[in-house]
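Here the complex is missing one protein chain, while the rest keep their positions.
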Amino acid sequence: MKLTRRDLFTWGGGAAAGLLLTPVPWKLLDDTSIWTQNWPWIPQPAHGPVEVKNSFCSLCPNGCGMRVRMAVGWPVGISGMPHHPVNQGALCPLGFGAHQLNWHPRRLRQVRYHGRASSWTEALVAFQKACAAGSVAIIDGYPGRAASSLFQSFCKQHGSYGVVLCTEERALGPYETWSGVPVTTLGYDLENTGTIVSFGAPLLDGWSAPGRFTRLWSERAAGMADPQLRLIQVEPAQSRTAACAWRWVRIAPGSEAALAAALARALREEHLAPEDTPMPPATLAESAARCCISIEAIRELARTMVARGPVLAISAESNSAVAALNVVLGAVGARGGIVCRRKRAESYAAADSLTGSFSAVLIDSSVPADFNPNIDAEVFRFAGWEGGPGRADWLLPAPGFLEELTDIPTAPASSIETYTIAVALAPPPPEMRSAAQFLAQVDPSAPLVEQVIHARCGQLFHARTGRLKREQSTAVSALDSPEMLKKELCHGAVWVDDPPRAGGIRCRLREWPQPSGAAPCAATWTTAWVPPVLPPLATKLYQESVLRETPPRSAI
Amino acid sequence: MASAVLTDRRWIARGAERTSSARFALWLAPWAALLVLGIYAAGLCLYYGLNQTNMDNRFAFGLWIFLDLSVIALGAGAFFTGFLVYILGRADLKPILNAAVVLGFICYSGAVAVLMVDVGQPLRGWFTFWHPNTHSMLTEVTFCISCYLLVLTLEYIPVLLRNRQLGKGQPAAVFEYRLHHLVPVLAGLGAFLSFFHQGSLGGLYGVLRGRPFAFREGFSVWPSTFFLFVLSAIAVGPSFLMLVTAAVEKLTGRRQVPRELLRRLGFISGILLAVYVAAKSIDTLIWLNVTSPSVGFAPWEHYAYPPFGSALLFIEIVLFGLVPAGLLIYPRTARNRRWLLTGAALACCGILLNRFVMTVQTLALPTLAFDEFLSYIPSWQEVATFGGLIAYGVIVFSLSYRYLPLFGQEKREATDVSGR
Partner (left out) sequence: MKARYGMVIDVDRCTGCGACMVACAAENNVPPAAQRATARTGITPMLVHKVSDGAEGEDRREAFLPVTCMQCEHETPCVTVCPQQAVQLDPATGIVMQMPQRCLGCRYCMTACPYHARYFNWWDPVWPQGMEKSLNPGVAVRMRGVVEKCNLCHARLHAAQEKAAAAGKRTIDQHDYAPACVEACPTGAITFGNLADENDSVSRAARSPEAFRLLARLGTEPKIYYKSKRPWVRALAEPHTAQSRKEVQHG
C-alpha cells in the first residue's frame, strides 16, 4: 500500500482532532499555569506553624520592644510591643525590616585581619599579646548592659573603659557638667511638658525611641490649632518635625545658640525669668541679628513659649546655650523638664577622652560603625556587618539581630527606669562571637552574661520596687522569687521603676556658657542606628520612592 | 528589461517579471538583519523580563502598545476591502484584495507576536479564554483578534496556494476550490470581528474612568472612542493599502493596479475620513465641555504640559484629518498622484498620532493632585522589536509579491508607472 500525500493529510488531521478529545493538550495547558507560578528560582516561604515571641531590639540603645513572629525557627515578621512604655508598640521604619538584616550580603561571617581572612585563634593570641604588653581600652556604645559590666570589670585590671553615647544622651552633657549628675540617669519628662522648644531635634523623625514622643504628640497635638502639648520647632529648613510642629521658627543655620541666648534675654526683659539666672553677654539685638529674626518676633516667641507651661528646650546635639536656656526656664529638675531617674548612677568616660597609651582598643559591636577612636593602637572591632567607615585592624564577626541574649538598660533620655531581657530568637551563624564571649576566653574567671543577668534579676527582686508590665501590670513585691521575675522578663515583660520624684538635680550655673557643642546636622533617620548597612527593605524608602533622600551614613 | 538571473525561477509565476535573485537578496538583506536584531531584542525581554524596556509603573503601556494599535488600525484595509468586495459587491476593487489580505495578515500576526513579548507572562495567554471577563474590553479584543487572525490565515492560504510550486497537484487545487466558496463567508466574518475589535481597541481607553483625558461617554456599554476607532481604522486602511501599493509600484517600476483603483481607494478613504473628522470633532467638543468638566477638569487643562499642548489636537483633527480628507476627495488633487499619496500619508499620520495620544499622552498626564507629568523614552530593545516587526512585514510582503500573484493585473500592464 502506497502512502500518498492525501493519506498523510487525512491521518495527520485525524490525529490532531483526536488528540483534542484526550486530556493531553488540556492538561499540558493547565500545567503551564502551575509552572508559571512555581518556577524553581522563585523562593518559597517556609511552611509551618507561626508563633509569636517577645524580644527587644538592640540595634540602637533605645531597646524597643518587639513582637517577633517565628516560623520554622526563624523570625519572619516584626511588630511593636504595645505594653512597652518606651516605644508603646511603635517601631522605626528600619525595625520592621530588621529580621532580614542577618542575611544582608555584607554580613560579616569571618574574622578579618587587615582585610584578609583570619581566625578567632589568631585574634585571641594578638589580643592576649596586647594585654600583656600594655593596657587595653574598651569602647562601649551601649553602656549599662550585662556585657558592659563585664567590660568594666575587665578594664579595672587591664585598662580603661570608655563609652560612645548616642546623640540624645550627648545633648544632656551640659547638665552633667553643671550638676554632677551623670547623663545616663537624666531624662526628659515629656509626658508632663506643656511646651517643647526643639532646637533641631528630630522629635518626630528619629529622635529617641519611635513611639515615645510620636504617641504623645499624636494624642495631644497632632493637627490641633490649640494643642495640649505645643511643639515649637527651631530649624533652618522645614524638616518633617518642623512640618508637623505647632510652630516652625526658621533661623539662620548654626544660630541655635544665638536664639537660645536671645530668648533668655527676652524672657528676662519680659520679667518671665528669675532675676538670678545668668544672662548671655550678647544683647538681644545682636543675637536676633545672628539668627536673622526680628527682635519683636523673638519677644513674641518668648511670651508664647511660657504661655503654656511647663516649658522644655531640647537640643539635637550637645548645646550649652540651649541647656542654659533650660536653667533660665527653670526646667532642670522640675516636672515636665529634665529629671533625674535614680539617686546613684554611673558616670562613664567618653571614648574620645581616653588618654594615655594603649596597646589595643576593643570596640564593641554596639558602637556606631563610623566611630573612630583617637587612640593609636591595634583596633579590635566587633561588627555584625562589614563596610563601616571606621577603621579596624581586626574585624571580628559579632552576633547580629536577635542573635544573642542581652539585657536592655533604660533607654537614653527616658523619664522612667526600665529593664528588660532580650532573648535570642535567631540561631547565630557558627563564626559569631560577642565581645563579652571573647573576653571570657581571655579571662576565664570572669562571669558570663547570663550569670550577670541572673544576678541583676536577683537584685531587682530584692529591691521590691517597681512593677512588671505585660498585658497586665504586676508589682515586683507581689512576685514569689527572683526566678519568676527573670522568667517574666525573658517572656517579654518590662520592669518599670516607680516614677522619679521631682528634684534630684540642680545646676550650678554662674554665668552664661561659652558657645560650644556641635551644630545639629539635618534631621536624618535614624541618628542612633548602629550598623553600617540598612535593612534590605529600606530600599522602599530610599530607592523605590522619593520619600527620603539617599541615606547619609549607611548604605543599603 | 534585460533578462534577469533568476535562480528561483520555478517559484515565480510564469510570465511574471521579477528582479534578479541577487538583487532581491540584496533588498532583503538589511531587513533580515533588522529582523534578527528585533528577534534578539525580543529574546532579551523574554529571557530577562520587561525591565529591559523603559516602561514603568506609570507608563505601563509604551511603544509596543502604540505599535500594536497603530498596526492593527493600518491593517484594517484587509477586512474593509473584503467587506467592500464581497458584501457590497465592489468588484472593481478585486485586484487589490490579495495584497490587502497579505498586509492584514502581516499586521495582525506581527501585532500578536509583539503582544506576546509585551505581556509579563506569555505562557498564560490562554487564561483570557478560560476566565473571560465580560466587562473587559481587552477580553473582547483578545477573542476577536485571535479569531480574526485565524480568518486572515484562512484567507491567506488560497493566495499562498496560487504559488507555482505550492499550488501544484490536485489536493492543493481541490483545497483551494473548497476554500473559494468559503471566502465570502470569511470576508463577512472578518468584517464582523474587525468591527468589534477595532472598536474595542478604542473602547480600551474610552472606559477608563480613572483617566479623564481618555474617558468618554457613549452608547450603552460602548464609549464613543469605540466608534471613532472603527471609523478611523476603515478610513485609513485603504490609504495605507494605497501607500503600500504605490511603494511596490515605485520599487518595481511597474504599474500593479489600474490608476483608477488607487483613486477609488483614495476617495473611499477620504469620505470615511471626512465622516471621522466630523464625528471626532463632535466627540471632542462634548468631551471638552461636558464629560471632562463633570469630573473636575477644565477644558484646556489636559493640554497644559508641553510638548503635549493643544496644538496636538488641532494637528490631529485638521492637519492630519481634514486636510487629507480634502486631498483625497477633491477631484483636482485626487487626480494628481503626488497629492493623492500625500493625502494618504497624512491620513496614516493622523491615525498614528491618534493612537499615540490615546496610549502615551493618556498615561503621561497626572491624575492625582500631587502627581507629576512624566515622560518616557523607549529603550533600544523596544525600538529594535518595533523595527523587527516592520522588517518582518517588509520581508513577508516582498516574498509574497515575488512568489505570489498579489496584484492580479500585473501581467497585463507592463508599462512604466511614472506617468500621471
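Labels for the chains are A and B, by order of writing; each one numbers its residues from 1.
What we mean here is this: a contact is a pair of C-beta atoms (placed from the backbone, for glycine too) under 8 Å apart; a residue touches a chain by one contact, two chains touch by 3 or more.
Everything quoted here is computed from the prediction, not taken from an experiment.
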Among A:K53, A:R215, A:R308 or A:K487, residue touching the chain not depicted: A:R215
Contacting the left-out chain in the complete assembly, out of A:E168, A:D189 or A:D205: A:D205
Interface with the unshown chain - residue positions in chain B: 49-51, 56-58, 60-61, 118-121, 124-125, 127-128, 130-133, 135-139, 141-142, 204, 207-212, 294-298, 301, 304-305, 362-363, 366-371, 374
Positions on chain A contacted by the hidden chain, ascending: 33, 36-37, 39, 41-48, 50, 69, 71-72, 74-80, 89-97, 99-100, 102-105, 204-206, 210-211, 214-215, 217-218, 222-225, 238, 240-241, 243-244, 250, 525, 535-541, 543-548, 556
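Everything that follows uses one rule, which is that only the chains that are shown with their structure count from here on.
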Interface residues, chain A side, partner chain B - complex: 5-6, 9, 29, 32-33, 35-36
Interface residues, chain B side, partner chain A - complex: 121, 123-124, 126-127, 169, 171
